[in-house]
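A single protein chain has been removed from this complex, and every other one stays in its place.
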Amino acid sequence: MRDNPLRRCWADGTPALGAWATLPTSFSAELLGRLGLDYVCIDTQHGLIGYDESVPLIQAIGLGSSTPLVRVPWNEPGIIGKSLDAGAMGVIVPMVNTAAEAEAAVAATRYPPAGRRSFGPIRPRHSEGDDYFARANLEVACIPMVETVQAIENLDAICEVPGVDAVYVGPSDLAVSLGLAPGDNEAEARFTEALAAIVDGCRRHGVVPGIHASAALLARRLEQGFRMVTITADSVALARALREDVETARGTSGGGDAHALY
Amino acid sequence: MRDNPLRRCWADGTPALGAWATLPTSFSAELLGRLGLDYVCIDTQHGLIGYDESVPLIQAIGLGSSTPLVRVPWNEPGIIGKSLDAGAMGVIVPMVNTAAEAEAAVAATRYPPAGRRSFGPIRPRHSEGDDYFARANLEVACIPMVETVQAIENLDAICEVPGVDAVYVGPSDLAVSLGLAPGDNEAEARFTEALAAIVDGCRRHGVVPGIHASAALLARRLEQGFRMVTITADSVALARALREDVETARGTSGGGDAHALY
Amino acid sequence: MRDNPLRRCWADGTPALGAWATLPTSFSAELLGRLGLDYVCIDTQHGLIGYDESVPLIQAIGLGSSTPLVRVPWNEPGIIGKSLDAGAMGVIVPMVNTAAEAEAAVAATRYPPAGRRSFGPIRPRHSEGDDYFARANLEVACIPMVETVQAIENLDAICEVPGVDAVYVGPSDLAVSLGLAPGDNEAEARFTEALAAIVDGCRRHGVVPGIHASAALLARRLEQGFRMVTITADSVALARALREDVETARGTSGGGDAHALY
Amino acid sequence: MRDNPLRRCWADGTPALGAWATLPTSFSAELLGRLGLDYVCIDTQHGLIGYDESVPLIQAIGLGSSTPLVRVPWNEPGIIGKSLDAGAMGVIVPMVNTAAEAEAAVAATRYPPAGRRSFGPIRPRHSEGDDYFARANLEVACIPMVETVQAIENLDAICEVPGVDAVYVGPSDLAVSLGLAPGDNEAEARFTEALAAIVDGCRRHGVVPGIHASAALLARRLEQGFRMVTITADSVALARALREDVETARGTSGGGDAHALY
Amino acid sequence: MRDNPLRRCWADGTPALGAWATLPTSFSAELLGRLGLDYVCIDTQHGLIGYDESVPLIQAIGLGSSTPLVRVPWNEPGIIGKSLDAGAMGVIVPMVNTAAEAEAAVAATRYPPAGRRSFGPIRPRHSEGDDYFARANLEVACIPMVETVQAIENLDAICEVPGVDAVYVGPSDLAVSLGLAPGDNEAEARFTEALAAIVDGCRRHGVVPGIHASAALLARRLEQGFRMVTITADSVALARALREDVETARGTSGGGDAHALY
Partner (left out) sequence: MRDNPLRRCWADGTPALGAWATLPTSFSAELLGRLGLDYVCIDTQHGLIGYDESVPLIQAIGLGSSTPLVRVPWNEPGIIGKSLDAGAMGVIVPMVNTAAEAEAAVAATRYPPAGRRSFGPIRPRHSEGDDYFARANLEVACIPMVETVQAIENLDAICEVPGVDAVYVGPSDLAVSLGLAPGDNEAEARFTEALAAIVDGCRRHGVVPGIHASAALLARRLEQGFRMVTITADSVALARALREDVETARGTSGGGDAHALY
């Protein structure tokens, strides 16, 4: 089994940067995988990707060097196990608000005795090799999402759950939970204090704090102490670039590349 | 049957701007269709899209107001007919080098007596209505590609073929045919003279000159006389935006949007 | 964000008529969407449609004017959220038998503080616009199914759950729960009394009573007080029409259309 | 290898009745296959079905007893061979206007020395058995379409091509070729005389005359001498039945089934 | 409705042999279905198959005579119902460790009053016929998996749940639960005693003991008393055969078939 590059970042203290896949097509996933980032996460929660479409995407990410992760739609053992058996090297699990929910996420991710994951690594036995069972509990990442007031209140308990490697902040859901609108809340003390509280809690327990961000937000997030930061997402980047091209064409913006498309 | 917006541009002299679909997923096609451009062309020649994947893309483009076109893989009546029967309102036909090839493209696009298209508008009878047969020959666009030295030599003959509405230049293939490499050939006289010759030839015959370009090239192309200009393509825009985000994150570029991704 | 046409029916007292999609192909969904009905519901419970297939169907329904709904397979927040993030403007949730189950359905459908839906409207941000977050809780419909004796017993409690817009009766399941066989139970007092009880309960709480029916049953259902009535379903209509054609051909039935097929 | 039921009809003089598949989903194909008709043809010319989607449809038709046919998009050996290797027991080949085109269709359908079909029956070796090579040339049907004035002029030559089992009339294309509009041309002498000429020509050469029709047209077509008649098509039947249901619901039509949908 | 061949085996005491589908393609499923075994199970837990891909596989298995089963990803009523409505004649339900979990599995599999399955047999009404509702509770198999120490402790309670037809042992998960590694544990007393305990428990309650095995293990498993034994799986067989061919080619193994591939 190969080392999980994401875990190497975590081990040596390098911040891990990642990309987000929301389009159900293996070509855009390959583009994400070839960016040289530390992880690419297939979003089967909000992205337009279900399990059947996710399989060739996990394969395509493997054409690059990033760790393939899957954000599952919900904290359910069925889809967590299926995603790992297709070759995801970790799962991001939405809306983990309590220690019990974190334990459930871990249980679905780890083989006994650490958890209750069922054995059947149909693809990893080929892509990772014969020692998959022996090493999977060490290499596969379990990453609950902390994105509500309740989760922050339970942060110590969540971080204390053995097998929680990192927590991942959904800033939009966190903002909504705090009574804010999704979007730019950088000037909202409630919001930035919540981020600080999460980073602090993670530090106390040796858990990696991660967050959904953007390229422009990266510097700030690193400064705030996050060590796993998503900097781009396919459909968001695509929509922005298309809008830019239309603005350039309409003359409302300059710049761009003078080569024809292809 | 609805008027073809692309034809309206052509009729009133407004330049038609368009986008290019190469990703086999209906969501990115919908994004292209919502840009407010005059046409969106599904590239089943070089794009990673075959016929089966093209059908929901044609539908998705219909959620916006652009004319859905299909670039077929080759000048073959089977795929031209199938694309139109799925609702494309025009076809771009690669590598039309002679009048005979242009006649074949027209024949596949037009019902008799103007051509030899077979009748069976399985989707347009629902999406366009009962008068599809009566109006299709007037509304559906036949757009041969002129992209070789041979085609330029035969340009008058190609443009004289009744039913050729526009020609579309593939600048990369044209450059290669001229002995240049694909890419930025704006400083190459051979290349710019070839473009000028195509525009002139089109003008002589009342045929619309179109070209694969980019947002940045649009102004020049309009100045050169092109009236149908593709300004963006999904996978090209996506790759550029991802690269920008990585550069921003790596600190090798500034800027970007300070909102989290979503 | 566009107004939800289904909600407009409810607001102005017009009965809402709808169609049901069970075939996993975007063309039949487009046909349903073009019928001019008030809603089209993609059945991912009993229909042969899973999440991955549902996405282009939701898009295709958008080519018409009907509200796209999804019947989810079960009362689970993951699939409810995913369906809404793909652009469904409401969910029909099977087998809601208690107020707690209705609360769970609402929680999965509404953003905080009304519920616990996670934010990430990957498609609606494009198809509905930037005010989606602000308006989604008002426009998106949450429609629990009331289809058991237990649910009728708990009807007041279910209808009192804030955020329940309508309830939808599955007459087959209701019949089975009453000890009857699925099918024509119009002459069974147990059945018709149950329907009456549901309509009455809805009226007491300002909740819209909906039901799975057929075109022939519509008049009766409207008379009984239902205000959301499904009148056709793709695979049911298809099977009937094929059977009719075979009977016509075998000479066991007359009639039909003397035009060739196409 | 199983006997081809369609050939049995032809051998014993029974008229063969068939259905047409245009929807790219294996469930509707299964419904067609279970109608008890003699053949089901997957329309990859005008139907919304390409090769990749056609494979599970061919399998699904096999759940019933009908002969699976494929109408290919065009007279091309690649797609004819692929369709047969997926298990089609015959091909309907559009727009065969000359003996040379008929010979090409036969060549693509028959193994040498009767033709030039390439050997590789990847699915029939399992679905039909080890004697597939020995019997395929006898069982697989080659059915050129005769649907233009030119084809009628060449009918004798076409029918004389060894290996042409039947010809199939596309009445819409025939009408268009005759200068008529597609639709009901039963009162047009040009049209009915063309049909008569085709039937007569077939009789002279022992070739089966087939035609695209409808359930209502069947009796007339049999009387005219056709022995292979398509009586229904999935999307046509579906659209009609949906329209009927809407008309029933709107009160503009009576009748219908008083059972709920399911 | 057809008799379920698997149930006939159980009724007459014949051991039932089966195959396992893990590849998401209907052709390999057809190959499995044509092996002449008693059941073919589509593994949507560990196999690379989600619901959308499973539908044409269930259809393809129907081309042979084996009972189509689905192993669901988890003990959830949504996916159990969907799999049955697509035509599975039974479900294998992972990780059933308690009587309550067995009851939940049965409830999702049986119509009331035996369970709480929702009515909507969208495909079986066509593939099985009009008496599906009347007979489904008798024919459809509910097969919980017994694969943990906890489940063995609760075996009597699980087997006593009315509607449990068989239990199915996952030997890898059982081994892991016993503190062993997955793989060959035939020499481990803990393991073989656990198998014996399961067979004995089943016998006490008239429940069929089933197990995941291999062709080579079949004799031993039958001797141990198992009456439902899976002897092959597509991806496992494929990987072995490919490895054999490479070894033969590399000269590290002899044998093989001297015919060219096809």
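Just so it is clear, A, B, C, D and E label the chains in written order, and each chain counts residues from 1 on its own.
Everything below uses one rule, namely that a contact is a pair of C-beta atoms (placed from the backbone, for glycine too) under 8 Å apart; a residue touches a chain by one contact, two chains touch by 3 or more.
Keep in mind that this is a model prediction, so the values were computed, not measured.
Participant: In the complete complex, the chain left out here touches which of the visible ones?
Facilitator: A, B, D, E
Participant: Given that one chain is not shown, which residue among E:Cys9, E:Val164, E:Val199 or E:Leu218 touches it?
Facilitator: E:Leu218
Participant: Who touches the missing chain here, D:Leu6, D:Ala19, D:Leu32 or D:Val55?
Facilitator: Considering the complete complex, D:Val55 is the one touching the chain left out.
Participant: Write down which of E:Asn4, E:Ser28 or E:Thr148 is the residue touching the left-out chain.
Facilitator: Only one of E:Asn4, E:Ser28 or E:Thr148 touches the chain omitted from view, namely E:Ser28.
Participant: What residues on subunit B make contact with the chain left out of this view?
Facilitator: Interface residues of subunit B facing the absent chain: 22, 24, 43-53, 72-74, 76, 79, 94-95, 147, 170, 172-173, 176-177, 179, 181-182, 235, 239.
Participant: Identify the residues of subunit D touching the omitted chain, counting contacts across the whole complex.
Facilitator: Residues 50-52, 55, 76-79, 81-82, 85-86, 111-113, 116, 118-123, 126, 133-134 of subunit D touch the chain that is not shown.
Participant: In the complete complex, which positions of subunit A touch the hidden chain?
Facilitator: Those residues of subunit A that touch the unshown chain are 26-27, 30-31, 34, 55-56, 59-60, 62-63, 119-123, 125-127, 262.
Assume only the chains that are shown with their structure count from here on.
Participant: Which other chains touch subunit B while also touching subunit C?
Facilitator: A, D
Participant: What chain is most central when centres are computed from CA atoms?
Facilitator: Of all chains shown, the one whose C-alpha centre lies nearest the global C-alpha mean is C.
Participant: Weigh B-D against D-E on C-beta contact pairs and write down the one with more.
Facilitator: The comparison resolves to B-D.
Participant: How big is the gap, in whole Å, between where the Cα atoms of subunit C centre and where those of subunit D centre?
Facilitator: Chain centroid spacing, subunit C to subunit D, equals 37 Å.
Participant: Could you pull out the residues of subunit E that touch at least 2 other chains?
Facilitator: Residues 50-52, 55, 76, 79, 119-123, 126 of subunit E each touch two or more of the other chains.
Participant: Thinking of each chain as a vertex joined to the chains it touches, would you call that graph a line, ring, star, complete, or other?
Facilitator: It is other, because the touches fit no line, ring, star or complete pattern.
Participant: Every touching chain pair, please?
Facilitator: After working through each pair, the chains in contact turn out to be A-B, A-C, A-E, B-C, B-D, C-D, C-E, D-E.
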